[in-house]
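Only one structure is covered here, and it is reproduced in the block below.
Part of the complex only, each chain left as placed.
Order of writing sets the chain letters: A and B. Residues in each chain are counted from 1.
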């Protein structure tokens, strides 16, 4: 839908030719902006209710700065994932209020306060300490999308008492994100203890037959506990995003 | 926790030695019943808020009847999945109020009315007609767990207009279950159109390099749309169960 058609549509509304409902419906899904190398979807925050999320890998610092500047002008909050430290520094320099999380390689830039939209607490759990970077990506994503987030790290199934000792935390969460590598068993145990949705995130932690997270992924897909769904390997962002959708009022 | 300890616990409560909270906490997770071939978890409906679900494959009709009888005595609703027609007949004969869905091989037996617990509508979508059995398993599961369920079948991405024509349905659902085989692309498209959680279910529909649903599964895990999580291949039950957890008030 180009500018001319947009004018036409508005004129049709003015003239009564097109109803306001119709116009709203059309406007909701069509426009976006073409920067040459990428199409920013400014209506996304209307459609999906959340800020634009940028995949940092494979974009240059220059491209990144252009995008952030444009989003800032629109007053949108920004979340950049998989951002190498070197590029993050360039953005932090240009936008001092941005914040970079080196462990999870996430950068947030809040041009306006985050609106609290979550109804309950999202609890992010890890099996081991090496799973924490992925968990942090999930936690930051969920926070910037307006949720209360709690964490429970290093409670893998080989020491099941560590998990059971925190049962209260498990039971008060409204959505649970469970992050695990190796044999990926933790979501099954957590899923058996709670009656809330569990978003399982396999990580590439492990060696040999962990196959970069495939073993954990397969285990999670075959969970004998009901109420568990799975996202891609190391996809902390995806888990945080989905948990936010679930947690919205 | 054997019977003797249970007596002890109750005596401690009576004597005031143990508080009621403590007793509730202990009672919540321990007891179950041993039928020799399986352990029925009567407290499950307390813990998880839902009836016992039985995996029909690999159990004899006799075993199945014993289980259903015991659950009926406890006044629990029953959902049996992957139940061959032959075995279903035996159960329908013994329990005439049970209902069998031959396409999805699911049997429900409601010993008490289903309590409406879902806040919104769960919409079950399929890419093709051959995906319907899995979708029906999801829909029946969600209904018996207290949800309003709507369906939208045969709207695969090769005829994208079929999906877009139903955009209103998409936008009014609170949770969406998207069932697809072959290239498994539908959840990505749906996920881009709505701002609600999408539970993607790969099906074993296809041939050659569909690899019994693996291709659809992989595509769904790599969805470029945010807000999509995946369950095991053909796992309609799992999707219905998870959607019910998400949809609860």
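Going forward, a residue touches a chain if its C-beta (ideal position, glycine included) is under 8 Å from a C-beta of that chain, and two chains touch if they have at least 3 such contacts.
Only a predicted model underlies this, so the values are computations on that prediction, with no experimental measurement involved.
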Whole-complex copies, counting every chain including the 2 in place: 8
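As a convention for this text, only the chains that are shown with their structure count from here on.
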Computed distance of Cα centres, chain B from chain A, in Å: 26
Chain B-facing residues of chain A, complex: 29, 47-50, 53, 193, 195-197, 199, 217, 221-222, 226-232, 237-239, 241-242, 245-246
